[in-house]
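Missing here: one protein chain of the complex. Every other protein chain is in place.
Lettered A, B and C in written order, each chain numbered from 1.
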Amino acid sequence: MPVSVRTFQGAEEAERALAASRTARYFGGGTLVMRAVNAGDQAFDTIVRATDPRLRQIQLQGDSVVIGAGVTMAQIIASRDAAFLAPVAKVIGGPAIRTVATVGGNLFAASPYGDFAAALLALDAKVMPVGGAPVPIGDFLDARDREPRRLVLSVIVPRPRDSRAFRFVKVSRVKPKGVAVLSIAALLPTNGGRVSGARVAYGAMGGRPVRALAVEQALEGRTLDEQGIAPALSAATDGINPQTDALASEWYRRQVAPVHLKRLLLDQRR
Amino acid sequence: MTRKPLQFQLNGSGKAIFVEEGQNLLEALRRGVGDLSPKYGCGQGTCGTCTVLIDGEPHLSCLTLAETVENRAIETTAGLAMGPQLHPLQQAFMDGFAAQCGYCTPGMLMAAKALLDRNPSPTREEVVEAISGNICRCTGYEPIIAAILAAAASGGGRRYA
Amino acid sequence: MIEFRKEYFADERDDTLNEIGKPTQRQDMLGHVTGRSPFFDDHLFDGLLHLKCLRSPHHHARIRSVDTSEAERMPGVRRIIRARDVPHNLNTLLSLMGFGLDDEPMLADKKVAYVGEPVVAVVAESERQAYDAVAKIRVDYDVLPHVLDVEEALKPGAPSVNPTYPANTFTYHEKYDHQKLRFGDVEAALRQADHVVEGRYQMSPIEQAPTETCGAIAAPETNNRYVVYTSTQALFFSLGTAAKILKLSSNRMHFIGGTVGGGFGGKVDSIHEPMAILGCMLTGRPVKFIWNREEEMQVGAPRGAERWYITDGVMNDGRIVARKFTGYFDSGAYTRLSSYAIIKSVGHLPGPYTIPNVSADVYCVFTNRTPATAMRGFGITGVDFAIETHMDKVAHRVKMNPIELRLKNAYLDGDMKAHRRLAKNTALVECCQVVAEKAKWSIGPEYRAMSSLKGGGGERAAIPHTIIDNRGLARPASGLGSYQPPPAPGYTPTPAYTPPSYSPEPLPVRPYEPAQAAPPPAAPSPTTPRPAGNRFSSISGLRRR
Partner (left out) sequence: MTIHRGRGFAAINYPIGMNLGGDPSQALVHSNPDGKFMVALSSIDLGQGMKSVTRQIAAETLGIPVEDVYVDTADSDTGPHCMGSFASRGTHRVGNAVIAAATEARAVMMEAAAEELEVNAEDLVTDGKGNIHVKGAPSKSITTAAACNAAQFKQGKTVSGRGIFLVPLSDVDPETGEMTPVTCFAHAAMIVDIDVDDETGEVNVVEMNSCYEVGRALNPRLVEQQLVGGAWMGMSHTLWETTEPYYPDRSHGPVDFNDYVMPGPGDIAPHHISVLERPAPDGPFGGKGPGEMCANPVLPAVTNAVFNAVGVRIDDLPITPEKILRALAAQGGARPQPKW
């Protein structure tokens, strides 16, 4: 079936068009959809686009920054308001991918992709569906592969009070640009030198970005030194089910997750 | 199969063609306009051989829905030279023997131009980052990195920016 | 970064030539940097059709039925191509050089033997329409047991992969299920050695990964001919293969190529040209057949995996007195070039060393995976990895400087090699010396004083008393003889494809004249001794006359 392209002014119309057809796909930046079209993917025959300016906006809203789903990684890198996310955006693909890869698209990318979504998960972002109410990103990701997809308008990202409290690392086999063996995003608020309310998320350690709840609990009230993080490291993969793929096996991902977690928590850069 | 009219600037001159729905920019440039300088390498966004500049930014033409470039300015390797006068990047690639089979070269040149247009005197790390989405199977990258740095040193970034 | 050490072998060179040795710019560089170098797909045709294949989802299966009725009704479809549409649907690449049994169909007919094997081809107005139609083809398979490991494939009762070679091994010299190398008495030497060092080495399958994927465009030309723009790296391999498969006179095809976006061995197999031409013959329109990247990586033949076992007999002083190889080349489902790579490999053993006793048994094994083919260093890269990793183990065992171990065993001008020809023009010693000096890896004065030109020959030129055997006589079950594809009616290999019987006029001197290296009387053979050296063209057992 030939592919038809439907472009809408408003995100709401686009959402309605998507909801009306099981064989329609939303076109964010094209990194997923155009690749599928080029490969003759038979799963969809309609591409839905929206030119809604809201999708491309980055704006401050209280303690949060609201990032349109159509905002690209290049926009994130250039944005002052989203500067804390630049280190994450910088490791998504090469320059020519970052000019099109969108925040919204990353929310739907299957492992080993989706590093940006892992960062949003650690930052406790909320996903705003078109014409809906904000959904905690964790719930959104859990439902992602089960429920019919809804068009995302934006993500609402609480800005870390202390920029040093947010840390991110992407481990890949190829330098400087490679797909993730795993990525770790950690929000590590401290109170009197002790961690309080940590959020830690993995990318490429399962079908979709997942929180490391055991690690978060083990970090509570601890100091970020060899001794303080020891319990967190031993809990690094509790409740985590990494995948095996061309880049690494489940075994390897389990082995090195604590190592890279340690280096992240101790802020050891290589 | 419905076809849509499309107008855009290619290397400074206006183009008006028809594209099939769902057609990517790479095919539109190659078959529609006859600019064969961007090459097909994967159609997946993983090799960079089809890199072109859209409004000055590097894009993978195989992942670009052709109809989205309406009224935008596209640059390809075919437009790099000014008549017989090679662009400093082209000259540096020649002088540095930075091509073997030559298939990745147009994409490399565009990725490099995107860098130099913004950052006329990049560090080695910035050059490495700029071509990190472009696969070369022949050269081992070193001659390409050296050529881009040489072009920058020659003021290439500025002269043609 | 690079230096030319002209002082080495200076007296063997005249460095005063006009053009040779000059850093002349590449003739093709301007085309490359302007994006104007004409690769095969840089030729535009009105009404170009696109060809895509339906491929096997199974490692091994019998094809029960194929239903293309729905696909034929899909928009833009101009032709569905089935096995029965291929004039001569069984081929092996090296038949063009006069050896090899035809063992691979262009489109699978009775069964598929690897995931990705093409079964049906669709020719349509657009690439998308071809994909859409392929998706509508229904094939009913009987899944068969499969084998993926080379040593498993050799066990009795293993699934038989390739009907032409039912025992899963290529047959050499109409006689053996492997290629032998015998030089001296390895077993006796191993018994006398101070140390026996063993190793197992596994080379992975490697994709050539040219940035330009393989493809060809065929178009009707005037005079009832076909013009073919191709990415082949072997123009007359592709031309001859197309002529044979399509039963088409070679001069009715005009092949144009020669500017290729990387090959590395992956563009020898000549798969796209005959398919595109057939599409063109059946539709009367220009047809393009190109692999997408996924096909290039998983359907395109890699350099196959190799498994090597090496056993060395070593003296305390580091002299290697015996080296024994057992090698398994994973050929995948069909022969392509693996049988040939093994001969090349055996001729290379035991590496650049003079070892008085050497033996090798190397098997070309069929498994249910993508067929293997040439790739940069085919037949050598894998075994060199094995040999040199093994040398490091030997050095460690005898507690010796690894470079000194190499030098102690290095081959020198005039030494006899295991394939019974004298070494000439060697330079291993100098390479070791120079790199040691560069990297400040110290070696003893006696080793620094060595030269490839000195100390070779004499006793080292002798061919030792050699033990031979008839292990691995091809099992009667072997398809040889029992399976002979009918020579394609109307197809007669043109002279271009059979080695000319004459020798061209003024030739540079060739080092190895058979006369100068006449084989010594071999040790008594348990089998009827055959005249040393049968024709290479009969390695496969099928000799074209």
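Following the convention adopted for this analysis, contacts are C-beta pairs under 8 Å (C-beta built on N, C-alpha and C of every residue); 3 or more make two chains touch, one makes a residue touch a chain.
The structure presented is a predicted model; accordingly, all values stated were derived computationally and were not measured.
Remark: the absent chain touches shown chains A, B, C in the intact complex. Checked against the hidden chain, the listed residues C:V122, C:M253, C:V398 or C:M450 yield one contact partner: C:M253. Listed residues C:P286, C:G318 or C:P352: the one in touch with the omitted chain is C:P352. In the complete complex, the hidden chain is touched by one of C:L48, C:L144, C:A188 or C:L235, namely C:L235.
Even with one chain removed from view, subunit A keeps its contact list with that chain: residues 171, 173-179, 244-249, 251-252, 255-256, 259-260, 263, 268, 270. Although one chain is hidden here, its contacts on subunit B can still be listed: residues 42, 44, 46-47, 97, 100-103, 127-129, 131-132, 135, 137-145.
In this text, only the chains that are shown with their structure count from here on.
Subunit A and subunit C, compared by their mean Cα positions, are separated by 45 Å. Look at where the CA atoms of subunit B average out and do the same for subunit C: the two points lie 36 Å apart. Note on chain placement: the centre of subunit A and the centre of subunit B lie 29 Å apart, centres being C-alpha means.
Along subunit A, residues 2-3, 37-39 each make contact with two or more other chains.
For subunit B, the set of residues touching two or more other chains reads 1, 20, 22, 43-44.
Interface residues of subunit B facing subunit C in the complex, by the touch rule stated above, are 1, 20, 22, 31, 34, 36-44, 46-47, 49, 76-78, 80-81, 86, 90-91, 93-94, 97, 99-106, 109, 135-138.
Within the complex, the subunit C residues that touch subunit A are 52, 75, 127-132, 134-135, 292, 294. Partner subunit B is touched in their complex by these residues of subunit C: 25-26, 28-37, 39, 41-42, 44, 75-76, 126, 128, 209-213, 259-264, 290, 292-294.
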